[in-house]
Every structure is written in C-alpha cells, then in structure tokens.
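The complex appears here without one of its protein chains, the remainder shown in place.
The chains carry the letters A, B and C, assigned in the order they are written, with residues numbered from 1 in each.
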C-alpha cells in the first residue's frame, strides 16, 4: 500500500517493542504479526474449511492453536478463529483474507485490538500458576485458552514448552506487562 | 464452581456471567395478541426452584458461548451443560 | 533470661540461639521453637488477658486452636494483632507485645471486670442501658466500644505484597500427620498428581509430639523419612506452612501459604503470603483432632493446658511447663501425657475422672500454684505449676462441614465425626475420621488414598504399612465438675462459663444457635475449636436430651483467620483495577492533561494551557474554540462492534427500537436500544459500511454489556440469523473533529474529497489519510457542530492526533476533553450517562417516536405499559437560571414557587449541569413532570443539601442551534 507519513507506536507505547528478562524468563512485546478474525457465515463452515485448506490457513479445533507458515491461527469461538500472518506482508489483514473466503465468512481486522506478550524460558508453569487458571504443566503444546489474568481477559497460547503468548486488550497493555513482570519477580 | 463447557471442558465459573432462568429463551411474539400479558409473565415471573434449575451462563472471559446449565440450587451440583443455541433451536427458535 | 524450663530432647536446633522480645523483655529460644514454646521454656506462662473479664491467661494448646495466647506480633506498619503465639515460628529479632491490658500484662486495671462478673452474666446488656433513651449512644455504648476488641491495627498501609495463584491436582491431602503422609505415599507411588498441605512448618503432625515408634523409628524420624521420599517425587507437591481454609464447590479448595511469616520481613519482591485456589479431583481430610478441656472451677489459669499439648511441649520442644505436673483426664490418651512426662523426670500426679477423681479448684493469680482435687469424698490441695487436662479429642470436622453438612455423633469416642459425602470427593482419614491410634491413622490414610486412586482410574501400589502403636482410646465422658460456687470456663477467650450456659438454658435460649448467639460461645478468634462441643454437652445435660438431639456445631470458612491482604492479592492501590489508556494518552500526558477515570479508562478531562489556573478557564476555552473554529477529541473509548452477515440488518431491527435494515450503505443512523422491560438501555450511531456489514457504536460505559446482550440475542433468541459479532473498540483509534473548520482541517489529511456533496451529514466512508493510511470517516455530531469522527488503526492514533494538531494550527484548533464534550452535548440537548440512568423511557427523553411498533424489537412491548406512558410523567427539559449569575447544581429538585419542600411537591430533578460559555451562564438538563407543557415556566431548583435554591426557567433542551443548521453546514 501507499507510503503514508504517519509513524506507528507499539501497544506498550514505545517506538520499538518492549523486552525484559527476569530470572529464567524473558518478556517480549510482539508486533510483527497481523491479526484478523474469521467467522463462518451461517451454514458455510464446510466452504470456509475448504478455502482455508486450499490457502494453507490452519483452522484448529476448540481450545487449539496451529501454525502453518506463513499463517497461524487459534480458535476463538464456535465457527470463529483468529488468523495470524506476517505483518510485513499482510498488514491489511482483512483485505488479504477476503479473496480466500469471499462471502462465506465474516472477516474483521484485529491487529491493533491486541497486545501480544511472549513469555519464553524455563519454569513457565511456576510463573503462570501465579497468574491465571491455566494448568500449563499439563496443557499440550498448541493449547490456546481464553481466561482472566488480574481482572484482564487474555488468550494464553502455548506455542511451545518454553514459549507462551499472552494476548490481551491493547488499551491495558501496560497493566498486563506490569502483572507479568511483578509475578516473575515474585516467583524467580 | 466449575462449569463443564460442552466444547472446552471444565472451566471456572469466574469466567462466566450469570443471567438467570433458561426459560428466558422462550421469548414470546411481540406482535401477537395479548403480548403485554405474555411478556409480563415471561420477563418477571420465575419458578425459582429449590432443586434442579436450568439457567443461562455466558462465557464472557472464554469463547462467548451462552450455555444452559442444569444445576441443583440446594447442592450446586451441575448435571448437564448445553449450548444455548442448540437449546434455542430445539425449542423452535429460528430468526 | 535463662530457659529455666528447657528439658532434654525435642526437635529444636540447640546449636543455634534466637533472640526475641516479649513486652520489651529479651529472651532466647532455638530454631524449631514457636513463640509459645520459647516463652514457656523461659518460664513465662502468662501471655494474655481474656476478652471480658481480663483474666490472666497462658496458652492451653500448642496449635491453631489456641484461644488465650494472642499477641501483637511485629511492630510499625507490620503489626499483626491477635496472633497466636502457639503457631508463630520463632525467628531472630522477633518482637511481640501482649494485648487487651492496661497498663501492663501483670497489672491490668480492667481486671476489675472480673470482680464484677456477677453483673456481666450472659446477655446482661440486653436487659439494661435503655434508660434514659439517649444514654445508650451518649454514655453506655462509647464505654463498651472503648473496651471492645483485643489487639489493634497499625493504622498504616500494609507494606507487604500478597500473591494469588491456581494449582491443579488429582488428589489434595489436607494434613501431613501419619494419615496424610501415608495417603500421600500411597497416591504418590501410584503416580497421581498429589498436593500435601499442612499448616505446620514441620510436617508429621502428632508424630512430632509423641514418643512412640513407627516402623521401628522414632515417629518424627519416620515422618522425616516419608517427607524425604515424597520430596523426591516429581508428581508430589509438598506445601508446609499452608492452611486449607475452605472447601468450595466442585473440588475447589482455598489455601493460604505463609511464604515469609517466619522471616523478619519478606525478601524483596517476594510475597508475605499466597492465596491458592486448588482444583482437585479428589481430596482427603487428614487434619487430625483437637483436644477438649473439662470445665471445673478456675480451669483457666496460666499453666493449665490440654494434656496432649503439654506433652507436645515436652516431646517436640523440650519444654516443661512446670516441674510438678497434675494430669486430669477422662481417657487413656491423658495417661500417655503422664507417662511421657514421668519419663522426662518430671513429678506427675494423675487424677483419673474414670475412677471418680476430679479437680474441684485451682489457685495462683498469674499462674497455677496449686490444685484442689476430690477423690472418694475427700478433698486435697497440692502444689504444682502445670495441670494437664484431657476431656477427650474432637476430630477436626471443620472443613467437612463447610458445605453445611452435619457431623455425626460417635458414642465410642464421644465426639462428632464428618458425615459421609458432606463434601463430594472428600474422604476423611485418621484422627479427623475419629480413628485415633497411629496404626489406624496409617491404615485409613492408605485406604482413603486407594479409594481416591480407584476413582481416578489408577491402580494403587501394594499396601506397605509400617508397624505402629494401636493402643486403645477408652473414654468415659466427663464434661464438667459440678457443685461449686465459682466459675468454670467453657469458652476461655470470650469468658463463657458454665453459669452462662445454665442461664441461657434457664431463659430458654436452648437451641444451639441461641446458646451461641446469647452467650457468644464459640464466637472468639478460635471459633470454638476447644469449647463448642463442651458447651453443647453442658446444654444437653441441662435439657436432658442427647448431644446429637441438642444439636451439632457446623463450622464455616475460613478454618483459621486469614489476613485480608492475602484475600485481596495484588488488587490494591493503583492496581485495584487495570487501567485502560486511550491512543492519545501519551500525547495528552505530554500536554499536562488532567485525566479522569471513566470505568477503567483514563480520559483527558481537560488540557490546561500555560496561565490557566482553574479548570473552568480551560474548559471554556476548549468549548469556545471548538464552536468558533475546530476542536479535536479522542472518542476511542466508545464501544465499537463489527456486525456482519446476511441477516445483520434484520438483527439490528430486533435489538434497536428503531429500524436499521433500511439504512443505505454509506450512511449512519442514531440508534436507541431498550431493555426488554422497555427502559432505555443504550444509544449510539451505527453505520452501514456494506450490504452485510455494520459497525455499531455504544456508550463507553455499556460497551461490554451491549456486546453481551447482542450475543444473547444472537445465540438464545435468533439462533438461525446469519450474523457474526466481534468487538473492534480497541482496533481503531477514533477522534471527533468538530467545528465550522472541521472539514477544512480534515481535508488536509484525507486523501479523498469529503465535500458536503461527497460526504453529506450522516454519511460514512472508507478512506485513506496522510498519503495512504487506511481510515474510516463518519460525519456525525455530538456537539451540534459540523463534525466528523475519523478512525485509523490504533497504532497510528498517536501519530494522527499529532498530525491533526499540527495541521490544525492555522485554524487555532484545540484538543478538548470530556468536560468540554459534556458542555457541548448539554448545549445541544443530547442525553448521556446522567439521563441514561436505567430508570428512564424513550418518552421521558423526548424520543418516544423512535420506538417502532411495527416490528418486534427488544423492549417494544413492555415499553407500552400504562405506568411508563403517564401523560403527567417526566419529560426531558432544558433549564436556565433566571439570574444568569446564579449557579445550578445537578441533583437539585424542581419545586413550584412557594411550594413547601416536601415530597408531595417534588416535580423532578436536574440531571446534568454545565456552564455554557456560549450562553454565558449555568445551564442544565432535567427530568420534569409534564416537562413539555412547562416550557417558559419559572420554577425553583432546590438543593436542600446545601440549603440553596435557584429560580429557573424551563426551556427546550436544545439550547444551541435547535434547527441543526450548523451540523448540516
């Protein structure tokens, strides 16, 4: 798209993503991913599944996350997913997905609705048991759970044993970062 | 309490918002004769049983499903959880 | 001072000494000591004063059931009142003060109450202090209130941090005594995910306090070995210093872990305590039992302890409360105390109630000096410093009754045991189940674990029980020693005596709840752990009923008192609730904006400029500049909901009172949303961006609630409508640009033509700004000016407001906050929060025509009820002071001139008041009875709270540009 003259800010308010290491874990603000929600129109789930498959977009089952480069997605609600794609190539995420699904799905740009903080390192279960009601120790890789963290609604996505994304509302990014930092200092 | 979500499995009730008696699904026709009376009974009167109660919970901090939960109001034991959308269709609701 | 009462043995580290102070006196103790054991070791039996009579008291127990030995622990902002000395883990530098005494613990002036105790019988205060009427509040009650309470709070902010957390397990085991350890070993070896929690800092329970062997080892050593094995299991989590405080629904247990209470202060960044919510599939209650006293005259002197506790001090802590000890028991367990103390070389004399022997009185003002016993008709008094009393043991049924299930009486042990299945998934074992021998504890612990494993679909390992004592527990109930004239205590902290229970019976307060409430039995900080069953038994003997017929004692959470800070966790101070920041927050902060809380949002309230000293200057400037040229306001907080699907329009017709299916693509419309009861719920403009695509805006306050209700309508009411919803509130930074020069300013940013022809009033478009950034523009107005709302992806919100300000310089553009926004909407007569109060109808607001009767929308039917269509009802009006110099106050009520200020004359009230710089006076909106018919009338706006009233004129709510020419300009 055309080169406009406005400069973006990261959800945490910086011009570059925030990052912090506490004990064995590192918190990283992730901004290079574009998001769009994809909801199947009534009775058109099969079409949506087929188009997604053809385009190489994963549409995982309930409570699940799945990556298939360049796309990834996690389940939001019945017949509804959050699709991730590289920001550099899919900045206008809705426009990028419309050709794939046509009028079989309702697609909404969600990139800027969220802040994503990736927590990486050892001992994540010990950290998350002080944060939210997700049993990280037994949750399989690819588990994606929406829950509450210090009064904030978040998605907790277990991308790997040592990588968990916490995705929360952009407006409370600072509060979310603070909660993760405080808990990390408390645990480690 | 723990609500055994039909799609997501056991989730803490803290993630949910409670509305009330699942009979609220049976909304009368507002354009029918005598709607004023049927709506009064529909909106204001409750069985409020001491025992099994079918009630609406919304998974607001979850997948945004409305559920019909069958729960014992004396013991809090939950014996059935269904998607409200399925219940609504089964009760003849459509558009 | 020397540890004069320290004797050999025990599980304390004598190699190291810890120094601590009590009431300013310095003492020495050892690691492994509690504050109580260390004080007793130093010969300090007196530790507190009772609540009512200020009787001198020492500990009667060695655990969390302690009613007497309560102290103020630590100092300054960390002071902890009412802390049980019996569970405080000693640390170097600990300081404690006695409480509820003046001037000192030894000489307490309030002890005069003890002499007057006859006047302070149970319930005496219900019968007097009534005359003269005023005296209760003026005289009697202040005196009573001053005497109330035990310890005192610091009045400073609690400096410590508290955490909360969530744990998940297959099996939660409550208590790490022989039963709990055996259960944990059984389940742990089977590979189950086990949590073993114990309130003590040393696991092992009574094994640490007894001398008998388990599996050929000293009991405490066997326990240590079991703990070591459990620690080696990855699937077992050991949680010492952790109290299970409550059994909630569906296998959820609440627990408090005392992370730092054994340290002088918590380590930096570390919590003092953690509140855990434990999600367990099965649970075992192995919380042991609590010994109960026997009521006899003066049974409350320092030095008189429960037998098992006296034994624990000797065996676990190497402390002899006294060198000469009397043991008064009605069961075999009491004899164990006698034999253990004898073995330690102490002088022991047994008074066995089962042989007709009984203690009839004691002496010693600040500590026991002698006891008087009766045996075979003759009484005898002899000197001793300690008296061990055992009236038997009560299984700790507390947690099992948290669902209000009733414990069951068991005659064999003369005590209540947990009822079966009172808490689904919870099984009791060991002493908690009334099985008192060590062998039985190990057996029932293993059995309970095997049962749980079976439920969990796991196979249990072969049973491997260590050898252990299996001695009998022969008890002959003996509750109290009758016949005397003196007082025999039942609830020591609250000073409830045998006489009080008798009086309650005499006055027919005989139900167990009446007994409790009338005498305060069991209401003290120990919640009757030692006294309740005794009181119940006394009442039973008075009514001639059996104990179970008389009643049961049901315990409520928490098991032991919990610090409020622990229950609050991190939600305090600025972190009470998360803050939500708008896209322009960073810019506004740089401008020195004043922010206001709007729900969880922080919004700029006004943006003062240099030289502006009070808020009105800033707000007036913002309003005037906007109306004169152009103003900018961040309106991102308004809820935005993306609504798509082939039935999107039909869906909106259901949830809005007015019609949206007919709205043309590229147009906006004001929507009115009702509750099903016909009251106005929310309003906002909704735009149609495409054939099957709308974006709804809601008020800031209702964004979440409206979304919830839309999902309700979608899933529960209209399940076959093809409509999909998702919130986009945070995805778009949205700014209002209002004023005569709004278009000129925006056209400098917008890449497309936004002339009136291209973008007429109530039009909307998808556009690009600043050379290609995707954006949306809506030509809507809240201020009554030519106005637009422009939205860009939120990450560009900061850049956009800077660009608007920059490009707006030539127009002297201002950025305005919520105050100016409010002023302009009142000038324009738009309803907002104060009018949308959940009690008002569309008719009240003058929007009655918007409710379409042609379609079945939510709230349409019930909005037609007679009471909500009263022609004499409230109508929205505009209000002006007759004298422009006079200030109006929101919340003032309308009265006719000359009408008395009584409710019968009440005509309504002022909902919103602002100062209109444009009209040069204070103006208001209000709800006024027959408001429409009163235009031009003069009334009084009375603010009786301030004793003020203003003569006002009723006008149209549209103070400004009523024809709306400006916004169409």
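Rule of thumb we're sticking to: a residue touches a chain if its C-beta (ideal position, glycine included) is under 8 Å from a C-beta of that chain, and two chains touch if they have at least 3 such contacts.
The rule is simple: contacts and distances are computed from a predicted model.
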{"item": "Listed names \"Formate hydrogenlyase\", \"4Fe-4S dicluster domain-containing protein\", \"Sarcosine oxidase subunit beta family protein\" or \"ABC transporter permease\", matching UniProt entry of the absent chain", "value": "\"Sarcosine oxidase subunit beta family protein\""}
{"item": "Left-out chain, listing which of the shown chains it touches", "value": "B, C"}
{"item": "Candidate in contact with the missing chain, chosen from C:248, C:386 or C:429", "value": "C:248"}
{"item": "Which of C:265, C:343, C:383 or C:944 contacts the chain that the document leaves out", "value": "C:944"}
{"item": "Selected from C:33, C:65 or C:160 as touching the chain missing from the view", "value": "C:160"}
{"item": "Missing-chain contacts mapped onto chain C", "value": "51, 77-82, 118-119, 121, 124-131, 133, 136-137, 141, 144-146, 148-158, 160, 162, 164, 246, 248-249, 252, 254, 275, 277, 402-404, 499, 503, 506-509, 511, 513-514, 517-518, 520, 523-525, 527, 556-558, 561-565, 567-569, 571-577, 579, 596-597, 675-679, 681, 833-834, 837-839, 862, 865-869, 889-893, 901-903, 905-906, 909-913, 942-946"}
{"item": "Missing-partner contacts on chain B, residue numbers", "value": "1, 13-14, 18-21, 36-37, 40-41, 43-50, 53, 55, 71, 73-76"}
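Note that only the chains that are shown with their structure count from here on.
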{"item": "Chain A and chain B, separation of their C-alpha mean positions in angstrom", "value": "31"}
{"item": "Chain centre separation (chain B, chain C; CA means) in Å", "value": "28"}
{"item": "Touching two or more other chains - residue numbers and ranges from chain B", "value": "12, 60, 64-65, 83, 85"}
{"item": "Numbers and ranges of chain C residues touching at least 2 other chains", "value": "279, 647, 720-721"}
{"item": "Sites on chain C touched by chain A in the complex", "value": "161, 163-168, 269-271, 274, 277, 279, 570-571, 575, 577-582, 585-586, 600-601, 642, 644-647, 692-693, 720-724, 726-733, 768-774, 792-800, 803"}
{"item": "Chain C partner contacts - residues on chain B that touch it in the complex", "value": "1-2, 12, 17, 19, 24-25, 27, 29-31, 35-36, 39-40, 43, 56, 58, 60, 64-66, 75-78, 83-85, 88-89, 93-95"}
{"item": "Residues of chain C defined as touching chain B within the complex", "value": "248-252, 279, 403, 424, 647, 650, 676-677, 704, 708, 711-712, 715-721, 855-857, 860-862, 864-865"}
